[in-house]
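Just one protein chain is left out here, and the rest sit where they should.
So, chain A:
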């Protein structure tokens, strides 16, 4: 007579179902449109977004749908062209923040309670992230850009680095919860290695919130980039970028010439809302 042991089973992953496609159309459609504009827009705009094409401060007209800015650049062409730059910033920042944040969150979550060097490092890292997160993002961004220089890549990287603590904290919280799950103990008793526990069980079960949060990170990164552009330390002029455009038109707006600030403002708002809505709708449907 033999007693068959029940082989260890993988932890029951929390299934995430994508919501019904029909109900997601209002959420996804703006994002698709934005991506299309980013990809094809610069090819379709009526004027070069970086060349002087008319007298400055012209109001919206048939020739210049969104008017011209203080330099004589076509605002419509620049709003469209800026979509690519700002989306790149947002997507790279979200990706970077998520990848690094997941790694840091996993490490700190699994090692904080341990003794020895790993525990000390994990605890120190957690406090360090708290301190970094307490600093004003714009100020830290200014310092980092002054150090690394200003171009699309460095701006994206800086915005991503600023959001790492947020993602790391989300993942760490999940790790601390998942660590106590019974299936983990079961897997350990079944002989699963620590590495296997980490990669097969803890990683897939604790990183999903960070992935959901990535769309929120996107919106924040675009806003931070716009803020840095508003302060004059974003992309070099006349590179189209919504924040810089808003800053350039701010003084004119206070004198009644509203168009060169309003349209990039609207574009920024639509983009941030669209990406934030994706996360909100997705969380609600879970």
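Descriptive notes on the structure:
Rule of thumb we're sticking to: a contact is a pair of C-beta atoms (placed from the backbone, for glycine too) under 8 Å apart; a residue touches a chain by one contact, two chains touch by 3 or more; residues count from 1.
FYI, contacts and distances are computed from a predicted model.
Between the names "Spore coat protein JB", "Heme-binding protein A", "Sporulation protein YqfC" or "Chromate transporter", the one given in UniProt for the chain missing from this structure view is "Heme-binding protein A". Residue in contact with the omitted chain (choice from A:121, A:252 or A:270): A:252.
Across A:60, A:103, A:204 or A:238, the single residue that touches the chain missing here is A:238.
The missing chain lies against chain A, touching residues 50-52, 55-57, 70-73, 232-233, 236-238, 250-257.
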